[in-house]
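Below is the structure I would like to discuss, written out as structure tokens.
Note that one protein chain of the assembly has been removed; the remaining protein chains are unaltered in position.
A and B are the chain letters, set down in written order, and residue numbers restart from 1 in every chain.
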């Protein structure tokens, strides 16, 4: 479906400089764009690339001009580009099709416009909200519940009782609600601690491919609304994650840790059990937070064991200068 | 099914103080418990929570009392709680149902009370022991063998020839017996070293979601009985893991390493190839053990490269004091 630059400017509430009838059929990078693709321009480093692009419509900061193009002015071109993409490519309208090979028991409660792909399996007492799309090989264990306008890519597993909000997107291979990892050692063996809690995922959450989120042991694992989780992340039992937090790939969060709102964890970060990360805390890539630690609101930590970034940097700078320091000590001794 | 506190005390061989007829229908945390849930009390920090609980039956240390409740006395309440949970919730009785969509060739040998879920695929010459439950989308490659009373959650893959013991639980997305990662570089390319060995999993093993365990290259990968493996763990070809060892999430063990009995690896630990970890060795979270290293029995190591915990701590303490040390050197120079 083709839109125009004028319609986009109106959608964004933005000023337009140029031809409001410039057609728009998609978004692209400057290098790959066709004449009807929208691009964005937010750094002078990319000026040459933008000027060489075939694109005829550019999101740019107010006052910015690119010869031969229509400009839609916006203070944050990248943000406007993300919003424009969602506006140009609305989610595929649900086909309201239950594939004949899907296993759906009579006790499952499906809203009327649900799409279920080939070989999906829903167990008893599952529930799927309006507009939700469940792709091939997905598995919804007994009593699992998904809200509206969600998308489960192929082969997502929801264990029994998992509870998913609205507008949640879960990528292929993710496992939600698996048993937590808890044992009590006694009499020469490990006894499994009961893992019978649940997992609750809020609204507008995205969960990456092959990520695993365990159910609570006795209570619940809770992922707040707006949280974004990358691929291959591990979230252990009883973890609480506040709204709009972001976990980069291969991060691991141990049992019962509590993350506030807008916490950021870099790739491969590790958070020990029973930690508290207050709102806005930032954990650097590969950092490791010791069990039970508290990271204060807005603090950035790095290293293993994790410490405040400034402290890490100072220590690291001195580590690099250690050979020189040692030489100075040797000279003093020689005096 | 409801039991009583008296029956529990008898099962545990424990002393009961209070009403032996107190009914028990489940286990719970103190906060979530109903009147018929069992809870446990093993730390004075939780006294208030236990006293406020609706639960009428509490596992507690001998001599401990909680007003209005029946106490089952036990030296290790958490261990007793784990045992009680298994006793109150016995594994679901096998339904001995082969779902009509499961692909089971005539050459497969199934014990009579096996449950196989929808869309499971068994290849030729596979074998499944009595009471074992194989859920949706599981794949058993040619000649794979599973013992008795196992549970494979949805979409577990066993490559050809994988050999699983009894009472093994494998979570969704785990891959057992995939090819090891071995190549020989020559003539400008990597030639795949043969990966034709097998993988053997002992009894009472639990394997987490999306964990991968490679087959041996020429010999076998062996996981001992009682071993517990968390989510997203990587076990490479030819690795040997002794009984009752525990690997936390995202740990990686490189090829041909040998772990003794009751070895513990914290989350995201990395063990190089051809290492030896003797019985009871402990590897801290995110620690990295260099290839070929030997960790002695009972030793705890941390850091990358991993060193004994005491040494790590001492070095780390000095690292934190480096700026101060440098200042002292500067002062000496100024003298």
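Simple rule for what comes next: a residue touches a chain if its C-beta (ideal position, glycine included) is under 8 Å from a C-beta of that chain, and two chains touch if they have at least 3 such contacts.
Predicted, not measured: the structure shown is a model, and the values here were computed from it.
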{"item": "Residue among B:23, B:68 or B:194 touching the omitted chain", "value": "B:194"}
{"item": "Per the touch definition above, residue among A:232, A:253, A:277 or A:301 touching the missing chain", "value": "A:232"}
{"item": "Hidden-chain contact residue, picked from the options A:101, A:276 or A:300", "value": "A:101"}
{"item": "Per the touch definition above, residue among B:14, B:146, B:175 or B:227 touching the missing chain", "value": "B:175"}
{"item": "Absent chain, residues of chain A that touch it", "value": "27-29, 31-32, 76, 78-79, 81-83, 85-86, 89, 101, 117-119, 135-137, 153-155, 169, 171-173, 204, 206, 208-210, 226, 228, 230-232, 244, 246, 248-250, 267-268, 285-286, 303, 316, 319-320, 322-323, 325-326, 329, 332-333"}
{"item": "Residue ranges of chain B at the interface with the undisplayed chain", "value": "103, 119, 121, 137, 139, 141, 155, 157, 159, 173, 175, 178-179, 181, 183-194, 196, 210, 212, 214, 218-219, 232, 234, 236, 250, 252, 254, 268, 270, 272, 286, 288, 304-305, 307, 311, 314-315, 318-319, 321-322, 325, 328-329, 332"}
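We adopt the following convention: only the chains that are shown with their structure count from here on.
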{"item": "Interchain centroid distance [CA atoms averaged], chain A/chain B, Å", "value": "27"}
